[in-house]
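What follows is a structure written as structure tokens; I'll ask about it next.
Only a single protein chain was left out; the remaining protein chains are all shown in position.
For chain A:
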Amino acid sequence: MESLMNWLQAQLADNSIFTLQTLSYYGDGLVTTVQLVFLSLIIGLVLAVPLAIGRGSKHAWIRLPIFFYCYVFRGTPLLVQLYLIYYGVVFVEGIQDTWLWVILEKPFVPALIAFTLNTGAYTTEIFRGAIKSTPKGEIEAARAYGMSRALMLRRIVLPSAFRRALPAYGNEVIFMLHASAIASVVTIMDLTGAARFVYARFYAPFDAFLFVAAIYLCLTFTIIYFFRHLEKRLLAHLKPASG
């Protein structure tokens, strides 16, 4: 570890912008970005599964609110949603005196809420489409076996829907990573926040943003690799049979 630090220090000796100090900003930014994106994706996913099922409900009182939620969050820019939540919560009367303020005071949670609700809406739509396109034959077969609605959902509809939704969901994950770049407008020091700081500090926009672009590329590559691996495993039955 120490020799690695020494090596790094030697590499950076002639560099006035990328010192250990600024690299640590990028490092902290990487951690924040990954935390923010990962958490919002997980919570958004948990939220989206029941919502996607409810979206196809017979009852209008279940279906319509979910439709409205998806419509609002897919119909407005994420930046606007972030502003509304970050600046909006302070207008709730007396919120500064409750325990909620302890978490809402810092910019992280408002951003997490905005990102979660946004990705939740998109993921709901992705799953709804996948559920809707379940082959009729599979459902009929399940019914013929006398499965209840819940059992059919659990054993037949959802597993096959998840598989079909996988490529589209992989895209959503990458979009979410890139969308998280706006977190720095509410003072979060994420990757883009670190780049903006280095830019403002050294007046070197090209270096600062080129470096951060490379980090985003690496992250995206990891996500692509992960989803490709997942698709290979889960969608193996769709591959043409090899002779």
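In this section, contacts are C-beta pairs under 8 Å (C-beta built on N, C-alpha and C of every residue); 3 or more make two chains touch, one makes a residue touch a chain; residues count from 1.
Keep in mind that, in the parts below, contacts and distances are computed from a predicted model.
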item	value
Protein name as given in UniProt for the chain not displayed, "Transporter substrate-binding domain-containing protein", "Hydrogenase accessory protein HypB", "Fumarate reductase/succinate dehydrogenase flavoprotein subunit" or "Iron complex outermembrane recepter protein"	"Transporter substrate-binding domain-containing protein"
Of A:V90, A:I103 or A:A141, the residue in touch with the unshown chain	A:V90
Contact partner of the left-out chain, one of A:S57, A:S148, A:T187 or A:T222	A:T187
Omitted-chain contact residue, chosen from A:G27, A:G54, A:P107 or A:G129	A:P107
Residue numbers in chain A that touch the chain omitted from display	87, 90, 96, 101, 105, 107, 185, 187, 189, 193, 196-197, 199-201
